[in-house]
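Of the protein chains in this complex, one is absent; all others appear in place.
Read from first to last, the chains carry the letters A, B, C and D; within each, the first residue is number 1.
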Amino acid sequence: MTTTTERAPGTVPVLEVRGAVKRFGAVTALAGVDLAVHRGEVLGLLGDNGAGKSTLIKAVTGVHQLDEGEILLDGERVAVTSPTGARNHGIEAVYQDLALFDNLDVATNLYVGQELTKPRGWRGFGWLDRKAMRRDVEERLRTLQVHLPDLKGHVGLMSGGQRQAIAVARAVAFARRVLILDEPTAALGVRETRNVLDVIRRLPEEHGISIILISHNMDHVVQVCDNAVVMRQGRVVGSTRPSPETAQDMVAMIVGATEGAATKGHQQ
Amino acid sequence: MTTTTERAPGTVPVLEVRGAVKRFGAVTALAGVDLAVHRGEVLGLLGDNGAGKSTLIKAVTGVHQLDEGEILLDGERVAVTSPTGARNHGIEAVYQDLALFDNLDVATNLYVGQELTKPRGWRGFGWLDRKAMRRDVEERLRTLQVHLPDLKGHVGLMSGGQRQAIAVARAVAFARRVLILDEPTAALGVRETRNVLDVIRRLPEEHGISIILISHNMDHVVQVCDNAVVMRQGRVVGSTRPSPETAQDMVAMIVGATEGAATKGHQQ
Amino acid sequence: MTAVADREAAPPGGPASGRPGQQSRGLHAALTVVRLGPVLLLAIIMAVLAVLNPLFLSPVNLGNVGLEASVVAILALGQLLVIVTAGIDLSQGSVIAMSSIFGALWIRELDLVSGWLVIPTMILAGGLAGGVNGTLFVKGKLPHPFLPTLAMLMVARGVALIVSGGQPITGMPDAVNLIGSGRIGYLPYAVVLVAVLALLVYVLLRRITWGQWIYAIGGNREAARRVGVPVDRVLISVYVFSGMCAGTAAIVVSGQTNSAYPTAGNLMELSAIAAVIIGGASFFGGRGTVVGTLVGALILGVIQNGLNLMNVQSSWQYVALGTAVVIAVELDVVRSRLETRLRVVRTEETEAGT
Amino acid sequence: MTAVADREAAPPGGPASGRPGQQSRGLHAALTVVRLGPVLLLAIIMAVLAVLNPLFLSPVNLGNVGLEASVVAILALGQLLVIVTAGIDLSQGSVIAMSSIFGALWIRELDLVSGWLVIPTMILAGGLAGGVNGTLFVKGKLPHPFLPTLAMLMVARGVALIVSGGQPITGMPDAVNLIGSGRIGYLPYAVVLVAVLALLVYVLLRRITWGQWIYAIGGNREAARRVGVPVDRVLISVYVFSGMCAGTAAIVVSGQTNSAYPTAGNLMELSAIAAVIIGGASFFGGRGTVVGTLVGALILGVIQNGLNLMNVQSSWQYVALGTAVVIAVELDVVRSRLETRLRVVRTEETEAGT
Partner (left out) sequence: ACGGDDGGGGTGDGGGDGGEEYTVAVVLKTLSSPFWLQVAGGVEDGGEAAGVEVTLAGATAETQVQEQIDKVRAAITQQVDALVVAPTQAEQLQPILEQAVAADIPVLLVDTDIEGWDGKETFVGTDNYQAGVTAGEYILEQTDTGSIAVIRGVPGNPSTDSRIDGALETIADSGIEVVADLAANSDRAEGRSVMADILQSNPDVSIVFAANDDMALGALEAIKSAGVTMEDILVIGVDGTSDAVASMTAGELDASIAQNSYDMGRTSVELAVELLEGGTIEERVDTGVTVVTQENAEEYGSQLEEQAADEDVAG
């Protein structure tokens, strides 16, 4: 663990989810989940495949509507009924399926929905400022140090890692309050992963942005997360403060090997 | 490193690629790659994002046609002009994009192209033996211990890890000679990853199948690979015998930090 | 650090409680009804028509409906396969004309008025046109079957006109006339033909590998190629089948009119496509059922018949048919939402009950 | 262990060597020609026609071609937007009839023969029909625009027939007649109209955010929703635009015939869709250009005109037009392969040269 933002116990969380339930027909993906992220916190969201992590964050970003439960931003109940709403609240996400536009080039992909225009702010009817966008893009990608042979190539033809890097660059660029990363380094190379982890560490410090990181990689969680929450079969089964010592406990909680592990993690 | 198959120096490789060149318009994805996999060997294929790893294996499985170079199976030159051809040669692959059928259920996904029929072998016009397939599937998935709430649900609605597990299960089921895994554990949970690594270790031992594993995770490579080849910008820039000690060297080769690292890896 | 309680032990609970047993039974019944899907829809439409016009439900009239829907149904069964592969076949209507003229050549040229010659010729001629469509699309590497089948729409019509000299060829063999207008009791032979064909398509699509491949190609063509499905051959065969369906429809049309004529079947492919889509298939491929398709064809036929029975003027028929189609599909949208809703409620019940 | 040599230092080399300079220049020229794409295609077709019939290249006839292609071109520009979003608008042809009748009502009912009334009415009526299409599709949650626009195909035709009483309304304002049949020298006003509209569509599609969103929706509708594109509003606006194009086409049609008649525009949407697809757009959305669309419309117009000039009979025209369409698209397939091939060769050259 690198940075630990110290908070008074009563601080209002930036983002809070209460009693979230989501059913897909017969499948109950979320069976009553509570979650809270504080300002500048990096929260790890762990869990086995199919535990409901992606569903939870999709509910937060308005992609799915919760069947029950509520979402609070800075303590206020909000109805996030669409991704546009979430974006307006300053929440950005890298989805597991990346949500890229295969038919568009890199720069365009980064800016769809948030185009730079002349005059600014003419939503929909502004003149596209392609030059400004292309300039910006190069800067953004430099931070992540991804190697893209051709910025004008269609994203659909790029390699798995290149695509993921683009999705991460997009979310990082526009997050103002909460950044949600659903397995953002799954397809990334060694160096790119390092860069993304750096960004995850820097954003809270430099801009006070809170981050939810979904990852299966304990090393990464230990490296960057202040707190970690473990889900299993649609429920939160425990939480812990990640450190090399608690890594084993986290794994046990994820796998559901020992019930005690959860408690042990807590009491630590 | 767990198992090291000892071979006479002159052994003919199961799969060999010579001088592979592949260009996509102005992008040169492969700039002359040589590669050899021996019987029962687990070969790690490493490299940065966009290095050409996926392109190389797609050429081997007939998805892409090489512009130059040749592919040899057991020392004989073969023209792999289609994935069907590769499958007939006993080569199976898990592609990075998974190549699943989102509109079909789990069992069907596993068997498309290799359906179990009554009478057997009536390609195309055999009566589907759905019962047999469903039985088989459950067994297969048990090995990998993936949790799927509903085997009859469409694969398109499953979680990222569930999808990847299905793709891996499919390839493992049908590989007879060479199994190619393109980042097979990227979306998998802790336990599922462990199971896949187990399978990778077991298949060569038990069935003499050779494996090419593409991975960005050095721990995994060290755990299961007998040899590792590193690519950068469409070329092979070095190879090594993975061990905890050489992990740093591999990373250096991937990133291209020090030229010397490649040689060091070799001489070890 | 906020301590999050381990909720594993606590029952999920929630507002959904009360007498699960009773509610469940009602729910279950509702779900069963709603899941009937397009059939439910058809029943609603038929009920409305029966109220508007008491003649509608007479057995003879139901036979008429069947007969009138049969041509579209036959085309739609072929079109279904094409649409499941994410394709389209615009040529069916023209191919009806071309294959019926080809079949009738035996009669015009050699005076051989025999069902054994005419019927297979029509089916084969249709298959041939379909083969050209499929081959152009697949081997010609065209981006979408819209273009080759649009071309065939024109070419087949042209060939029909040229070969027939613009003149109808009258006097079909008895077998053809029987299929086109004969009835067993109230049941038209054409309806029997549709039933047999539907069964065949069902088996092909759901019971054998070929059908599996069709769905796979529609779901992900590239993936199908990668797992070794002979994509090209399957695609071509699908267009051949669609053409053969047009050839079969040609038999019914020729039998209904006792003649082959070069302007037959004009634009019927649009009705066939509409039937498939109303029946729940997706234009983006991978989805579609035989039952849905039949129901789609019947919905179109029933509405048309109802309008004719009520002597609605042709211009108003356009308006009424268009409106009815939209309402029918909209009803299905509502229905399928209701289904999802009911499923969720049932899950809640079950969880609360245990 | 097999030692694999570090190849980083070795130049890739290979069979592609020799005089790179000279070859390059040839290559470069070839690539430039081949990249002209559909325009190249059009040039080839026009050259063939010019050889077959010397009248073809006369300025009057080229004006004719422009005039004849203009209606399809206008429709195709609207259809292009729809197809880029992975949709389809089957109603355009009928909407031509409906909006021209609506426009002509000023004349029939109030005897107000004024372009200032008739022209905006036609465009608005078209936009209205498009709005209904879009709203039904988007707000009605229909799975695909095929159904609402097919319904509109019927309803608009019906409304045109009902409102007009089946009778044409003759005597258009001068402005309408000028647009439909007037010329500046050899250049028809309709062609100028197409040029202006094409420029407008180009700007909308490529230069402002709305167009960007259209491509984004076509590429990945769900992703567009996630990044905050107002998907529903954009989709509706696209159908409105397509309807307004049909209304604009109605002006040209009415001007060509000095009247509004309820059977106008029959099935013209098929030609419009064909033009868009010939022009390289994809039915699966996200791809398509203004220039390609114009060229597609011109290809259809040129072939039709050539066949008329050579007085090819209508049944043979069907055959010839169908065949020509396939050949044209096939040529484009070959062309784009050649382009890829040439690019690879050039890359080889460059690498070998350095």
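Heads up, the rule we're going with is that contacts are C-beta pairs under 8 Å (C-beta built on N, C-alpha and C of every residue); 3 or more make two chains touch, one makes a residue touch a chain.
The shown structure was predicted, so the numbers you read here are calculated from the model rather than taken from an experiment.
K.L.:
Can you list the shown chains that the hidden chain touches?
P.N.:
Looking at the entire complex, the absent chain's contacts are C, D.
K.L.:
Write down which of C:T135, C:Q313, C:S336 or C:T350 is the residue touching the left-out chain.
P.N.:
C:Q313
K.L.:
Write down which of D:L161, D:L205 or D:A223 is the residue touching the left-out chain.
P.N.:
Considering the complete complex, D:L161 is the one touching the chain left out.
K.L.:
What is the set of chain D residues that contact the non-displayed chain in the whole complex?
P.N.:
Touch with the absent chain occurs at residues 55, 58-61, 63-64, 67-68, 71, 157, 160-161, 164, 166-168, 170, 177, 180-183, 185-186, 253, 256-259, 261-266, 268, 304-305, 308-309, 311, 313-318.
K.L.:
Touching residues of chain C against the unshown chain: what are they?
P.N.:
53, 55, 58, 60-61, 64, 67-68, 71, 157, 161-162, 164-168, 170, 181-183, 253, 256-259, 261-266, 305, 308-311, 313-315, 317-318
Following the convention adopted for this analysis, only the chains that are shown with their structure count from here on.
K.L.:
Through how few touching steps can chain B be joined to chain D?
P.N.:
The fewest touching-chain steps linking chain B to chain D number 1.
K.L.:
A-C versus A-D: which interface comes out with more C-beta contact pairs?
P.N.:
Answer to which pair has more contacts is A-D.
K.L.:
Between chain A and chain C, what is the separation of their C-alpha centroids in Å?
P.N.:
It comes to 45 Å between the two C-alpha centres.
K.L.:
Report the inter-chain centroid distance for chain A and chain D in whole angstrom, where each centroid is the mean of the CA atoms.
P.N.:
42
K.L.:
Between chain A and chain B, what is the separation of their C-alpha centroids in Å?
P.N.:
Going by mean C-alpha positions, chain A sits 29 Å from chain B.
K.L.:
Going through chain D residue by residue, note those that touch at least 2 other chains and give them in order.
P.N.:
Counting only residues that touch two or more other chains, chain D contributes none.
K.L.:
Quick one: which residues in chain B touch 2 or more of the other chains?
P.N.:
26
K.L.:
Hey, which residues of chain B end up touching chain C in the complex?
P.N.:
Where chain B meets chain C, its residues are 61, 63, 82-84, 87-88, 93, 95, 99-104, 108, 112-115, 117, 122-128, 170.
K.L.:
For chain D, which residues count as touching chain A in their complex?
P.N.:
Spelled out, the residues of chain D in touch with chain A are 207-210, 212-213, 215-216, 218-220, 222-230, 285-287.
K.L.:
So in the complex, which bits of chain C are touching chain D?
P.N.:
90, 136, 140-144, 146-148, 150-155, 157-159, 161-162, 166, 267, 270, 273-274, 277-278, 282-284, 314-323, 325-326, 329-330, 333
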